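Quick one: this structure, given as structure tokens, is what I'll be asking you about.
One chain of protein is taken out of this complex; the other chains stay put.
Right after this comes chain A.
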Amino acid sequence: MTSRTLAVVSAGLSQPSSTRLLADQLAVATRDELVGRGDTVELRPVELREHAHDIVNHLLTGFPSEPLRQALEQVTGADGLIAVTPIFNASYSGLFKSFFDLVDAEALTGRPVLLGATGGTARHSLALEHAVRPMFTYLRAVALPTAVFAAPEDWSGGTVESALRARIGRAARELAEQVHRRPASSGPVDPFTLTTDFEQLLRGGGDT
């Protein structure tokens, strides 16, 4: 039995938001899958709305407030990531992108990520593939094959809801499988750790 952490990033703006609702459903489904495989799971929700001002301040000053630092470390130190954004003007929201702009380009390398999005119409759904997925590919995260989009009709019940349920279940299985087969995360990288000693640096610089 291994203990796992799942960071659940939601960039929804209203409260309550359908983005958070989708994130929670993905999180619970993934947790159940992992528990079924014998792992224990800690969910770490990160609601970007609560950090909105701090995210802009970090972009301007170059350092995070303490609550934002903790949120960033929850994301970079987790075993798996669920990232859900509303789709605005055919792409992720500015808040969602700004948050991930603050994540070090190496910090998510090899990390399984389940992508999710919500939108006012199903015509936005492929923004997951042409906008959200490339960003995580750039970060060398392992973006799972199933990305989950929820449109208004998905929430309105009937057979459509079961279609969303089925997508959530498939995506959760994919994420659980990836997380389960990996060694547990050792936590976020410490940027103040010295990774080379000076003699090495000096030789790299060339000398007589």
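Throughout what follows, a contact is a pair of C-beta atoms (placed from the backbone, for glycine too) under 8 Å apart; a residue touches a chain by one contact, two chains touch by 3 or more; residues count from 1.
Everything that follows uses one rule, which is that contacts and distances are computed from a predicted model.
Participant: Select, from "Membrane protein", "Monooxygenase", "Branched-chain amino acid ABC transporter permease" or "Nickel import system ATP-binding protein NikD", the UniProt-recorded name of the complex's unshown chain.
Facilitator: The missing chain's protein name, per its UniProt entry, is "Monooxygenase".
Participant: One chain isn't shown here. Among A:P16, A:P183 or A:G204, which residue touches it?
Facilitator: A:G204
Participant: Decide which residue listed in A:T2, A:N57 or A:S185 touches the omitted chain of the complex.
Facilitator: Hidden-chain contact among the options goes to A:N57.
Participant: If the missing chain were put back, which residues of chain A would it touch?
Facilitator: On the side of chain A, residues 56-57, 60-63, 65-66, 191-198, 201-202, 204-208 touch the unshown chain.
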